[in-house]
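Please read the structure below before turning to the comments.
For this view, one protein chain was removed and the others were kept in their places.
Our next item is chain A:
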Amino acid sequence: MENEAGALSRVAGLFSARGYNIESLSVAPTEDPTLSRMTLVTVGSDEVIEQITKQLNKLIEVVKIVDLSEGDHIERELMLVKIRAIGGDREEVKRLADIFRGNIIDVTDKSYTIELTGTSSKLDAFLDAIERNMILETIRTGASGLGRGERILKV
């Protein structure tokens, strides 16, 4: 979409006005600074997805849309999670981070902050593997996606 003030609120407004759900949304300018690219995750029946696509296409600032889930695609989400890590837990947390290929990017004597990238379900799995009360805080970016191979979205 056009990298213009207001474009994001048009998309968000459309979803709330028509009763659609935004599961997650991630957006930033592209290599062409006049354009932004947004990955939006939503759920709905085929009819609902068809309407969402058509309605989004009508927004003047939306340049192009693809439904990534219609074909092969790659999806990644970034999560930062701060975990209480004292005594024996420190080793355990580090081991888990390694298994999930996370990086520890901030360390105090009471906590680790881990950076983890992957599909949303991988991030969920990591959180499930950690005792709830050890998780001090988390933040996730929402998924970003691209089509695989020759599937290219370009203006």
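In this section, a residue touches a chain if its C-beta (ideal position, glycine included) is under 8 Å from a C-beta of that chain, and two chains touch if they have at least 3 such contacts; residues count from 1.
The rule we apply is simple: contacts and distances are computed from a predicted model.
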Chain not displayed: protein name in its UniProt record ("Glutamate/aspartate import permease protein GltK", "Acetolactate synthase", "FAD/NAD(P)-binding protein" or "Rieske-type oxygenase"): "Acetolactate synthase"
The one residue from A:Ala28, A:Ile60, A:Ile86 or A:Ile135 touching the chain left out of view is A:Ile60
Option touching the unshown chain, where A:Ser24, A:Gln51, A:Thr117 or A:Thr138 are the choices: A:Gln51
Contact footprint on chain A, counting only the chain that is left out: 1-2, 6, 9-10, 13, 17, 47, 50-51, 54-55, 57-58, 60-63, 155
